[in-house]
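Here it is, the structure, as structure tokens.
Missing here is one protein chain; the remaining ones are kept as they sit in the complex.
Showing chain A:
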Amino acid sequence: MTKSELIAQLAAENPHLRQQDIDLIVATIFEEVTAALARGQRVELRGFGAFSTKRRDPRLGRNPRTGEAVEVSAKAVPYFKPGKELRERVNEGTKPRPAAARRAAVPA
């Protein structure tokens, strides 16, 4: 699914909204997350996941073509940790869920 396919789905499900509003809703969500990360903030969306940044120390890299050593400066990289619910949904059907099975076996 691409961003435009996501927008098309939302438009089909929400015929009362204008196309430009749907574009703006989707753009706002990703822009807010990006801006928060750029400010060094975390974004936590329970059940979906959390966006954060991780620091990378400066290191000595190498130009793979020339073999020359080049300094790579410190930087921050974006990181996404999927939430429990989404992690389980993605993995669904791959294996039995022992914790859930145990819970189900315990009489209430």
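Operating definition for what follows: a contact is a pair of C-beta atoms (placed from the backbone, for glycine too) under 8 Å apart; a residue touches a chain by one contact, two chains touch by 3 or more; residues count from 1.
One rule holds for everything that comes next: contacts and distances are computed from a predicted model.
A chain of this complex does not appear here, and its UniProt-recorded name among "Integration host factor subunit alpha", "NADH-quinone oxidoreductase subunit N", "ATP synthase subunit a" or "Heme chaperone HemW" is "Integration host factor subunit alpha".
Those residues of chain A that touch the chain absent from the view are 1-3, 6, 9-10, 13-14, 17, 21, 24-26, 28-30, 32-34, 36-49, 53, 75-80, 82, 86-87, 89-92, 94-95.
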